[in-house]
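The structure follows.
Missing here: one protein chain of the complex. Every other protein chain is in place.
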Amino acid sequence: MITFAQFGAGRIGAIHAANLAASGNARLRYVVDVNQTAATALANKHGARVANVGTALGDPEVDAVIIASSTDTHADLAIAAAKAGKAIFCEKPIDLSLKRVDACLAAVKKAKVPMLVGFNRRFDPSFAALRQRILDGAIGAVEQVIVTSRDPGPPPVSYLKVSGGQFRDMTIHDFDMARWLLGEEPSEIFAYGSCLVDPAIGKVGDTDSVMIVMKTKSGKLAHINNSRRAAYGYDQRIEVHGAKGRLLAGNRTATTVEQADATNVSADKPLHFFLERYADAYRIELAAFLDALANQKPMPVGAEDGRRALVLAEGAAKSLRTGRPVKL
Amino acid sequence: MITFAQFGAGRIGAIHAANLAASGNARLRYVVDVNQTAATALANKHGARVANVGTALGDPEVDAVIIASSTDTHADLAIAAAKAGKAIFCEKPIDLSLKRVDACLAAVKKAKVPMLVGFNRRFDPSFAALRQRILDGAIGAVEQVIVTSRDPGPPPVSYLKVSGGQFRDMTIHDFDMARWLLGEEPSEIFAYGSCLVDPAIGKVGDTDSVMIVMKTKSGKLAHINNSRRAAYGYDQRIEVHGAKGRLLAGNRTATTVEQADATNVSADKPLHFFLERYADAYRIELAAFLDALANQKPMPVGAEDGRRALVLAEGAAKSLRTGRPVKL
Amino acid sequence: MITFAQFGAGRIGAIHAANLAASGNARLRYVVDVNQTAATALANKHGARVANVGTALGDPEVDAVIIASSTDTHADLAIAAAKAGKAIFCEKPIDLSLKRVDACLAAVKKAKVPMLVGFNRRFDPSFAALRQRILDGAIGAVEQVIVTSRDPGPPPVSYLKVSGGQFRDMTIHDFDMARWLLGEEPSEIFAYGSCLVDPAIGKVGDTDSVMIVMKTKSGKLAHINNSRRAAYGYDQRIEVHGAKGRLLAGNRTATTVEQADATNVSADKPLHFFLERYADAYRIELAAFLDALANQKPMPVGAEDGRRALVLAEGAAKSLRTGRPVKL
Partner (left out) sequence: MITFAQFGAGRIGAIHAANLAASGNARLRYVVDVNQTAATALANKHGARVANVGTALGDPEVDAVIIASSTDTHADLAIAAAKAGKAIFCEKPIDLSLKRVDACLAAVKKAKVPMLVGFNRRFDPSFAALRQRILDGAIGAVEQVIVTSRDPGPPPVSYLKVSGGQFRDMTIHDFDMARWLLGEEPSEIFAYGSCLVDPAIGKVGDTDSVMIVMKTKSGKLAHINNSRRAAYGYDQRIEVHGAKGRLLAGNRTATTVEQADATNVSADKPLHFFLERYADAYRIELAAFLDALANQKPMPVGAEDGRRALVLAEGAAKSLRTGRPVKL
């Protein structure tokens, strides 16, 4: 039985706490959140106690922490948890600043605590199966990767202001996917970005529509397209081309119902957003963390993965700013 | 908080007990099973006690029972539970004998206890959405219903001997689907049956491959095809034709991965069997039972539904035996 | 260069004449039709002459005939063509009366002329490929065949009056498909039929909605469902289940465009009717006739196939009339 403290009692926090409760081999002892109401509600639901950071990290019975609080607190909490010797499950991104990410990684390394960075998509059954096929040689050597990732609608502008920009906030997941599937680090990146969805997004200096291309040293190519709006729901698709074939992983739907009538033949839209689409992924991700802890396995997504995705996001941002490709 | 006793600690029992535990508004107090090891394991897992029937039904704190034991015990347990004033969630079929089903229904009626019969497919999200569209008028008046229901492989012959035959054991679900979707009771039935999968099945007097047609009074038509073997997995599809269009509900897959290579373009097989395919349905079914109990709603599948499906199964069996259509 | 006379200058006649013209190794010399305007137009289009039956069959340079006139003239024309020693391409059905079909087959046999009966669906690329897979053993021994065949809308009641009824007029194609795919003759048949589409169809003693089941001596099973109306277009699908798997052949669409929007994800309806859906099949069918003639190959669909499909139609009609299964 692994004992947890969780930081953050919001939307994602609720998911992790519920998955923890259902896992059977973990228990939640503390919930920490600046929003006391949310903390209390979540703690009560799972038989945990509300606490502050010091209490939670000071309890020697706490084995591990889940960091699901606001992005600006991730690095400090991870450093504190590392110093307290706790295993760390940290939502992405570790931080919006590469400097602070490096400080965090150094602390984790020094403390020799295990750390998983929450790139939940790696645990999506379809994406995971697609990658396994690559590893199994089903399509030969990978040559091109295409990641389509489009949100149903933009977050509030107030959020966008502190989000670090579309590349760090949204594309960060797709950068991780591309790295993971290419099997080789991108060595150069080029990005176009526009504001087509909502002028208010442009006013705060952000983009809502981007297209990125990347190249690895051996010449493999990757493309990512993003939009903050997809009228038909959350569009999350991956396409990998190799010497012997192609793999696609598409969207999931709530039902398989197909209607044919005088108009057309129609089916369900994709599942609406990440809570629905990645419900399985969140569950499997936490299970993988627990399994790695219980069996001293390496973490399936390490702190270094969190750092590298941020490097790509910074490269894309620089490319957009300078209008030139950026060497990585 | 609704308190349960559960009869049966086997494969289906484990599913219901887990769904009960996760539901949040129910608790399992007793597990009853002739297999003490299974009963103990399941009871321990969910903080329940092993008991015998008398203890379980004699406890006034028990509000409801789940009957997930072997088929031949369903009717007796349901009658006893009814007499004890417990709400009943009973796996299908109520019994293989229409007479005993009638006795059970009489006891339930007399005791005025709520009873749900476990036609889990009604709670499959795709089938439920398909039916809702019919009710919403999406395809106009229903004219023809086609149910495809094919198991990945046959059960052991030892089971088939006591199963009541393919119509009562397997097609019973499809009869319920057909009734539910036609919106009108079949008035006549005709069945062909063969033994094509395994001669051993024929030796115990059963079929493994059947095709059925049914007609309602107003002329609506339905077809069911079954096989005890589908090399590609559990094939569960429904097709409904109406005056204004057609609705299909197809199989579900574990992933959306599609591979294109020098051979072909391929995708996952359907989910293997009922535990995988209907995992959501079992969960939703129990939630519906709890919701009906908590809010005094009518049961979404009543005891009478269990009876009528059996009437169709008996009609099919008689048709097969006599080589003639059977009026219902 | 094979020289043809064609009987019938209607819709189907125009298709065959155009395919003949494009084939490159055949020429149309005569067009015969009671409608002189239609005959003249078609003859002019393809550089042929309008003639009467005697002239067309009396010309020794005519090698072959296409019989695409009204159904009631098929048998007489085929008999006359056989006596004149011409190869025969005859649209289905040969006749609505089994007695006259037999007379026709006797004349053809006596004259030793090749005869192809126009079961065009056998030449549909998808259906032909599906059958080839069966022959190649892709799904092992065939166990169950399901034919879905639904017209976009009913023909005029005036036509239905002389059509021989839905089984002989419409299902005849599906009976041929079922025989062809089962690889074994049905030995018994049972049919339900209703009038659900248009009461006027019932008034002339016909059905518009039917469901049929058939059984072969070895226990293989087949199901056919028909409707005279499918709001979404011409629904032509086949499903074959074997010991090792399943084969489906579905509808074709005009385009592959898929639209995703706030409502749903939609695609084209099936091609509207037989002229569109089976355009390729008609072309390939005529090419197969020409190839068989040019290379003294056996006809891919023989006169006997025409007869056997009619036997099944008569069986279905008798079953519907008597309410009982009919041995064949």
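Chains: A, B and C, in written order; residue numbering restarts at 1 for each.
Following the convention adopted for this analysis, a residue touches a chain if its C-beta (ideal position, glycine included) is under 8 Å from a C-beta of that chain, and two chains touch if they have at least 3 such contacts.
Computed from a prediction, not measured in an experiment: that's the story for all the values here.
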(message) With the missing chain put back, one of C:Ala138, C:Val157, C:Val204 or C:Ala292 would touch it. Which one?
(response) C:Ala138
(request) Based on the whole complex, identify which of C:Gly58, C:Pro125, C:Pro155 or C:Gly205 touches the chain you can't see. (result) C:Pro125
(request) State which residues belonging to chain A touch the missing partner chain. (result) 139-141, 143-144, 146, 148, 150, 188, 190, 192, 194-197, 209-215, 219-223, 225, 227, 229-232, 235, 241, 243-246, 323-325
(request) Spell out the interface residues on chain B facing the chain that's missing from view. (result) 230-233, 235, 260-270
(request) Spell out, residue by residue, where the missing chain touches chain C. (result) 22, 125-126, 129-130, 133, 138-139, 244-252, 254-262
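Here, only the chains that are shown with their structure count from here on.
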(message) Once every inter-chain C-beta contact is counted, which two chains account for the most?
(response) B-C
(request) Look at all chain centres (mean of CA atoms) and spot the one farthest from the centre of chain C. (result) A
(message) Centroid of chain B to centroid of chain C, CA atoms only: how many Å?
(response) 42
(message) Residues touching two or more other chains, restricted to chain C: which are they?
(response) 230-232, 235
